[in-house]
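Only a single protein chain was left out; the remaining protein chains are all shown in position.
We call the chains A and B, going by the order they appear; numbering starts again at 1 in every chain.
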Amino acid sequence: MIRYIASRLLSLTLSLIAASIVIFAVIEVIPGDPAAFMLGVNARPDTLLALRDQMGLNDPLPLRYFAWVTGMLTGDFGISWTYKTPVAELVNDRIWVSLPLAIYALFLSTIIAFPAGIIAASRRGGMGDVSIMGATQLGVAIPNFWFAMILVLIFAIKLRWFSAGGFPGWDTPLLAIKSLTLPAIALALPQAAILARVMRSSLLDNLGEDYIRTARAKGLTRRQALWRHAVRNALIPVLTIIGLQFSFLLAGGIIIEQIFFLPGLGRLIFQSISARDLIVVESVVMLLVFVVIVVNFAVDLAYAVVDPRLRSRT
Amino acid sequence: MTHFTKLLSASVLALTASIASAQTSITVAIQLEPPNLDPTGGAAQAIDSVLYSNVFEGLTRFMADGSVVAGLAQSWEISDDGLTYTFMLHDGVTFHDGTTMDAEDVKFSLDRARSDDSINAQKGLFADIADVTVVDPLTVAVTLSQPNGMFLFNMAWGDAVIVAPESIDTIASNPIGTGAFTFTDWVQGDRLELTRNESYWGQPAALETATFRFISDPTAAFAAVMAEDVDAFVGFPAPENLPQFEADPRFQVLVGNTEGETILSMNNKMPPFDNVLVRQAVSLAIDRQSIIDGAMFGYGTPIGTHFAPHNPDYVDLIANSTYNPQRARELLAEAGFADGFTTTLKLPPPSYARRGGEIIASQLRDVGITAEISNLEWAQWIEEVFNGKDFGLSIVSHTEPMDIGIYADPEYYFQYDNPEFQALMDTLNATTDPTTRSALLADAQTTISEDYVNGYLFQLAVPTVAKAGLNGLWLNQPTAAVDLTGVTWSE
Partner (left out) sequence: MSRSIAIGATLTLVFLGLAALSFIYTPYDIQSFDIPNKLHRPDATNWLGTDHFGRDILSMIMLGARTSIAVAVLAVGIGICIGVPLGLLAAARRGSLLDELIMRGNDLVFAFPSLVIAILITAIFGPSAINAIIAIGIFNIPVFARLSRGAALPIWERDFILAARVAGKSSLRISIEHILPNITNLMIVQGTIQFSLGILAEAALSYIGLGAQPPTASWGRMLADAQTLTSIAPHTALIPGMAIVLMVLGLNLLGDGLRDWLDPRIRIART
């Protein structure tokens, strides 16, 4: 077990180093001089040089990579070039929009998907199953940004039940949750459709297993067997998908955050790329990659604890 | 302050207070968020939009009609040789942190802007300053190296506002100025809040609080106004939605003009655009009205040269390039391009450029010119087009006021190099007589129009959508500013 953890830790570290090199290299070759962008078209060459010096853009490459990585290791993500505030502060502000949004969307998709998947599985081939599966096909096919446009049109402009976007901050929790509702619905729909399908097929697999037959032979009805045994066992693949979806939602809301002008992480990256605030881009992307890699690592470990067979990876 | 003026200002206060009793706060949306809050250290117009006049003031200032009036300087004297400006400052002006604004602060601000390590985006405004001397705490003398008729105009820019050495280190995140509003909070990515400065030296603002919100997405902008999430949107990004607001009694639509001449710029040094016949052909192949209709949904004034139509010295030269595709094809044949040619059309992000570019590409195609569109972000546009001069055609709105002088600089990105025009500009700069200046400006406009340096499209309009009952917003944009000091609500 210790050897397994050690080897996984080594590969985790190597992955992070590889990721940091890739990110730094990609950011370096992006065309568009950040200093020239900040100073606009009337900038004089001496002004540009002064600013580039201030931003440390005139230093050699390896030095800048090293400074960036060691900075991150000590928790110093650098100072945003455009906002002139520490990147860590920016991220800290934005994460309190993106994280709740991801959790909200995941919550919505789960409360839709679980019952839908269970109903579909328990009435396999029946009307309920067919219509739920049809709905999930549609849910997977609808682009979430288009769905968001339609939600805004109906609920913000026509009915005026929700504000069209923006985020009032957590000082007013109810308003904050309300403002995240439409974006969360837009994000949740395709996820719910996928989750419902996974739930259904996982349940059906379990219903075919021997222990269910045994349980039914002992006199449980199909429904009792489903609830007492199959649902619990079917949760493992479902939870895996939820884990995957969570990291997707954290960064995947860029377009949705744009449509609802939410000050989240996705929009921070998008704005920073177009403003060539590269120090923000590289640090935030690295942070997201770090989260995903660490979550994967944790999932691998959890599986290894549960199922010793996995320790010798196939 | 005399007893009478105290009484007067007290009654003005009472009056504004009673007017404002209905509502004393406002939420204004603009498209772009300021990257930081230092107007003296960045080119972004959004910095001025939020802070100009509201938080920061200069020696002189722009009014809504574009005129330049006294700001922190209550008066000034100009020496006979035009080289020394002596500014008399208002007494009793304090910065928002309580420190006094005096001649030392003026000297500090001007010296900082023109120093070697200055990162002022408009350093050129200060280029003629030779020396700044503190005469006494309320008097400062600025000596120029050569006479400059535009000096008072230059000092009105947002890049020339007066800042204090005490607060300069944190100005980018905590701006301390002398204006009628103090900075309260900035939630990056969402909004910025201002509060009325109760110890303002001039007439206090009617609004107690003001919130700026930043909404660049046109759909979100439309939804935010329709849902009444914002009270006003200055520079509304989607002209196609304006008729709906006009038809809705909840809103008022103000369509003002800007200093933005929107042009199809041509690379005058790059073949085939070095040939005036080709440039003329391109100009004649373009149907301005359909661009204004298609890209701006009718909002915009056609122009025939690089000059703002609302300027008294404007000459209408549209007839030089009336839409005539037949003539354009003949001119192309005459220039040796009977079969047309292929070039690049590099477009920055604003919708006038992106939509206008699609229409122009389609019109050029009709006369045989293939314009390959590539959409660029601003950072790339500045690098490739503006600095790299690697383009055939581009579309951009030149928003600096009175900028016909750019045609005298052969290094400027469209690379127009005409010694006669350069001589004309030299004469203009040395001339102070208004009548002669008008004549020279007319000459200049005619020269570039008849040389077909660029395709002159339209003067950019700035639409403001506001709730009915909101008064005092600027109609026009002589400079990027959302001046809230005179804004009031009526019943």
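We take it that a contact is a pair of C-beta atoms (placed from the backbone, for glycine too) under 8 Å apart; a residue touches a chain by one contact, two chains touch by 3 or more.
Note that the coordinates shown come from a computational prediction; the quantities given were computed from them, not determined experimentally.
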| item | value |
| --- | --- |
| Which residue of A:Val69, A:Ala88 or A:Ile254 touches the chain not shown here | A:Ile254 |
| Residue in contact with the excluded chain [from B:Gln146, B:Ser362 or B:Thr436] | B:Ser362 |
| Candidates A:Leu49, A:Val69, A:Leu153 or A:Ile242 - the one touching the absent chain | A:Leu153 |
| Chain B residues touching the omitted chain (full complex) | 218-219, 222, 226, 238, 240-241, 243-244, 290, 293-294, 355, 357-359, 361-362, 365-366, 373-377, 380 |
| Residues in chain A touching the chain absent from view | 11, 14-15, 18-19, 22, 26-27, 29-32, 137-138, 140-143, 145-146, 149-150, 153, 157, 194, 197-198, 244, 248, 251-252, 254-255, 258, 266, 269-270, 273-274, 281, 285, 288-289, 292-293, 296, 314 |
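Keep in mind that, in the parts below, only the chains that are shown with their structure count from here on.
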| item | value |
| --- | --- |
| Distance between chain centroids, defined by C-alpha means - chain A, chain B (Å) | 40 |
| Residue ranges of chain A in contact with chain B within the complex | 31-34, 36-44, 46-47, 50-51, 54, 82-85, 90, 93-94, 149, 152, 156-157, 160, 162-167, 169, 258-261, 263-264, 267-268, 271, 274-277 |
| Of chain B, residues touching chain A in the complex | 33, 35-36, 38, 42-44, 116-124, 172-173, 187-191, 213-217, 219-220, 222-224, 226-229, 349, 377-380, 382-384, 386-387, 400 |
